[in-house]
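Every protein chain of the complex appears in place save one, which is left out.
The chains carry the letters A, B and C, assigned in the order they are written, with residues numbered from 1 in each.
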């Protein structure tokens, strides 16, 4: 079975044959995976190099916690790929982007107005949470399409604050 | 609902009414039990005294690991008790007792013969395991009814070695 | 000594104090809010009492309720930990009024150091050097005038402040009005008091503090210094003892001044005098924390003194067992605060359930933690969930050991600042000991991932998917304990070569 795996926008092809031989991008590799019984934790030996990671199921794949980093690996097998008519890899987003509240809190200040051009890293909103003021900054440059909140308003985690175009 | 619980041959009657009030042997007690999510571990506040224990299901009840000690608590509810026609507490064993191998190993020596009278604590069998010789002693006095093993023989964990009468 | 101690706190510090009591043979009482019912401190104590709902104002800040619980449980002493009621003079007084020993300084010492503006005056009178600045609470207009005189950058501080709340550095006169407004807002929200004052910014400066112990018989000693320059928005992240910038002579001078500061307010119990240290070895009084500090373990590890046990002994009226000359520092200790914050997203606090936990251990490693598997990390309280402390023979060994311990630390389900700490331990600036309070400001968190990480994640995800698919297809429960069959046959061949 062939698996197409996407991690950080990089594609890997992992092939597992019926006798358990494994190939990565066409090259055979020596892999031994063992699960820690009852734990979401695995030990992987790759060409004898030892890796320990925790895995959690997410949509279309797994979140792999490895060496303090979290990797989102989306997995597609060859059947599914054929069904989807080729690569199902998500196209890079160039459309509108919603900036959401990372934690519940209270809006102290809104630093931008609709129509403003903002640069990557520019402060958009000041959110008070856990008794501290937290600056919410633009993750990329763009135009402020819409401001959804106003000072004094309480927001839940995940609530949309600003829409960037 | 009334529960009859047996721990170390001591009987306790625990009554839980519909509003969650709890009585132990007829006396109301202040109890708060909370489970640690995803763990076999509980926190119990009994009259504000804090206990932490791990619980595992066993036949007819639970093994409770508390302060380094394991308690086997057999639980019978009032319906079951009525069905059984009164106390279902097991009668003390006065019948034959099988002495089993606590670990897998090899029999080095059998110290008794059938018909021998043995005292509490007397060595019965020497079992080699983990490169050490382990003496299996009589847990109570009695007569050796049967010897099931002979020197040189390998035994599995739980295999019967001696039957005491 | 006492019979029973109530710990009026939660989290790792509550457990730290409970352990000290346990080791002294004292009975213990924990208190808890709704979300803390299964917290470690509740399970650890001999007794536990419910306080109220999650908000601190309804639980851990309720003086009346805590005193009531102490009476009901028959506790004869209360330890406040840090934060919450630890520097609340009214609470200390309420304990005394209820006939319960408050394990901390007398209320008047808390008050004397609590008003930062008054404290500056007291310290100046006692001959303790303070940072130049406005000596009273000022209006915005006065502040602007004073700032122009002192020069920029300048620091705004809350008169009732502490813990970085209401603090701001301002670099240009233009930014001052906005910063004053924001600082007053934060101070008002945190302390119900929007008075502020200005201080000259000592820059570059190290944050160096002296741990003090004072008994009720007039004996005051210090346990040397801690360097806490690695701060973000005035919240300490990494602390160490000794400081790479302090030699024996400077330690003696700073220690003497700290002891003088403590004496000036009639201090007893454990306390910390914080200083800014400039590159020329000049140091300036910042404030005195009239309580146990988060970072007390680094001092414990180099001096061998158990500070919490000393707090108990002092509060019980015992004399200090040491004279100053008995205190010697051996080796080097570093602490990393483990907070539930995302270092890759501007240190945003994060919540969640702890799904997996593996704590480091082994030689020279100490963990002070509130974490357990299944724990819900609440956004109601401080994001610090644990502390990792290491000791090494030298600073280099301590850094290497900290790196090792951080890499052993697995916390699944929530984001933590562990990756930030690993990057700091690997940074040339930190290793060289070139620290100042703007270290974190200048420090860039790298988003680069290790080269083999993606590859391993891809293989892992494919293999797990494959196994799941096989399980589903044949409807057989595969025993997870048996070894995996995914072994490339060529491996065995390779070994036979």
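Just so we're on the same page, contacts are C-beta pairs under 8 Å (C-beta built on N, C-alpha and C of every residue); 3 or more make two chains touch, one makes a residue touch a chain.
These numbers come from a predicted model, not from an experiment.
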* **Selected residue (touches chain absent from view) among C:15, C:29, C:48 or C:156** => C:15
* Which of B:38, B:141 or B:165 touches the chain that is not shown? -> B:38
* Of the listed residues C:132, C:153, C:331 or C:352, which contacts the missing chain in the full complex? -> C:331
* Structure fact -> Those residues of chain B that touch the unshown chain are 1, 3, 5, 7-8, 10, 12, 14, 16, 19-22, 24, 28-35, 37-42, 44, 46, 49, 51-56, 61-62, 64-69, 71, 73-75, 77, 102-104, 108, 128-135, 137, 157
* **Chain not shown, touching residues in chain A** => 32, 34-39, 43, 45, 48-50, 52
* Asked: Can you name the residues of chain C that touch the chain not displayed here?
  -> 15-16, 19-20, 22-25, 34, 37, 44, 72, 297, 300, 304-306, 330-331, 358-359, 361-369, 372, 374, 376, 393, 397, 400-401, 403-404, 407-408, 481, 483, 495
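In this section, only the chains that are shown with their structure count from here on.
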* Taking each chain's centre as the mean position of its Cα atoms, how many Å separate chain A from chain B? -> 51
* Structure fact -> Here the gap between chain A and chain C, centre to centre from mean Cα coordinates and rounded to Å, is 31
* To do: Please list all residues of chain B that touch 2 or more other chains.
  => none
* Structure fact -> Within chain C, the set of residues that touch 2 or more other chains is 355
